[in-house]
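Only one protein chain is missing; all other protein chains are in place.
== chain A ==
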Amino acid sequence: MTALPQTTARKLGLVIDLDTCVGCQACVTACKGWNDAGIGLSDQDPYGADPSGTFLNRVHSYEVAIPDAPAQVVTFPRSCLHCDNAPCVTVCPTGASYKRAEDGIVLVNEDACIGCGLCAWACPYGAREMDADQGVMKKCTLCVDRIYNETLPEEDREPACVRTCPTNARHFGDLADPDSAVSRLVAERQGYDLMPDMGTKPTNKYLPPRRKGPGDASPLAPLLDIKATGIAGWLDRMLGKL
């Protein structure tokens, strides 16, 4: 049913630290690899002149102009935020799009999807992409086939993007539990929602980049002011008089 659950017992989601993300795209690749093997994420003309494909996670890079400080480059991973008030769920005519009451994960039942694309229109964050080969909607599953998968070693039971992140910029956990590691991170670092005015109440939170303060002077700066001494100094003075 595409009615949203009143409450969810848990709110599983991601906390993404924009301060430590270096934009290496490892999460993009890990996500594509795991989910291509699972639900299938097709590519069109992947090695040709005009490649295109389905991805559940994209990493943008932005330059932020900051008053009285050097501009900062921020790399920005973008994927499904598993919203509490997910507009993509209620618009679905077939019930293919749904939010789980037990953990809050937003999923697509591909067997019921008609590929109308309305859920992708309803999402402000561009979290859903239609697979051109399969004609059904694809989205982040929070690696539901990993996190509960008892055939995997315990350390692998987290989303592929989190598992692979080399800088630990991605954190996975229960945001309904105020004592969870992710909830504490959000509280300590003033984690925030994307486009809160859209009324979607996202579960995933972003941690802001730390302010870098005014730019430090260059370590080479002392070399700019060298006073020649000895013979070199005498030459410098003589040549200066010519």
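Here is the rule we go by: a contact is a pair of C-beta atoms (placed from the backbone, for glycine too) under 8 Å apart; a residue touches a chain by one contact, two chains touch by 3 or more; residues count from 1.
Definition applied: contacts and distances are computed from a predicted model.
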Inset, instruction - If you had to name the missing chain as UniProt does, which of "Acyl carrier protein", "Dimethyl sulfoxide reductase anchor subunit", "PatA-like N-terminal domain-containing protein" or "ABC transporter ATP-binding protein" would it be? - result: "Dimethyl sulfoxide reductase anchor subunit"
Inset, instruction - Could you tell which one of A:P67, A:P153 or A:G240 touches the chain left off the display? - result: A:P67
Inset, instruction - May I ask which residue of A:V136, A:C161 or A:V182 touches the chain that does not appear here? - result: A:V136
Inset, instruction - Quick one: say which of A:A9, A:A37 or A:I114 touches the chain that got left out. - result: A:I114
Legend entry - Sites on chain A contacted by the missing partner chain, in the whole complex: 1-3, 18, 50-55, 58-67, 69, 71-74, 76, 78, 87, 90-96, 111-118, 120-126, 129-132, 134-137, 192-199, 206, 208-209, 211
